[in-house]
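Heads up, one of the protein chains got dropped from this complex, but the rest are sitting where they should.
Let's look at chain A:
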């Protein structure tokens, strides 16, 4: 069984590839837009997995529509009984195209794996975004502390204590107070 994974996001493509490593068959990664259809034609995959955010989906579907009259008809899933599986894959952000005639029993485990890997990647990205957000918060608080230290000639622990006190008395988060300080400082001509 030949599986093509088309994903402009190389990191995600690798994660999916890794997840499918236990599957019997060849796996081909395609990440660029250039020569996409020629690559597909050359690989002649039984299954194509593509992320929903890929701008080449319409181009690929058109190719499959045309290929339906050719030797290897490919469709998005085989019949309507796959509806739950399609819904799960759409929720995970992946579309799957399968060569007509491939037994459903061989497709489902592979799809389930692909969906799991897509979900895992989405979680990783959410974690990363959260970590980045935390980092940005830390930087803002540091800047606010420096502004207070410079303008009030106080120490770093004292500056942090002031932010904290203000946050508690106004029932807001420290980061909100820090942002207000940085914004106000910017407005007053500081940088």
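Everything that follows uses one rule, which is that a contact is a pair of C-beta atoms (placed from the backbone, for glycine too) under 8 Å apart; a residue touches a chain by one contact, two chains touch by 3 or more; residues count from 1.
Simple rule for what comes next: contacts and distances are computed from a predicted model.
Chemist: Since a chain is absent, check the UniProt entry for it and pick the matching name: "Carbamoyl phosphate synthase large chain", "Peptidoglycan-associated lipoprotein", "ABC transporter substrate-binding protein" or "Energy transducer TonB".
Modeler: The missing chain's protein name, per its UniProt entry, is "ABC transporter substrate-binding protein".
Chemist: Among A:10, A:33 or A:108, which one is in touch with the chain left out?
Modeler: A:33
Chemist: Just name the one of A:2, A:57, A:146 or A:166 that touches the chain not displayed here.
Modeler: Candidates A:2, A:57, A:146 or A:166; residue touching the omitted chain: A:57.
Chemist: Kindly state which of the options A:11, A:90, A:128 or A:161 is in contact with the chain not pictured.
Modeler: Candidates A:11, A:90, A:128 or A:161; residue touching the omitted chain: A:90.
Chemist: What is the set of chain A residues that contact the non-displayed chain in the whole complex?
Modeler: 33, 52-59, 61-62, 65, 68, 75-76, 79-80, 86-87, 90-91, 95
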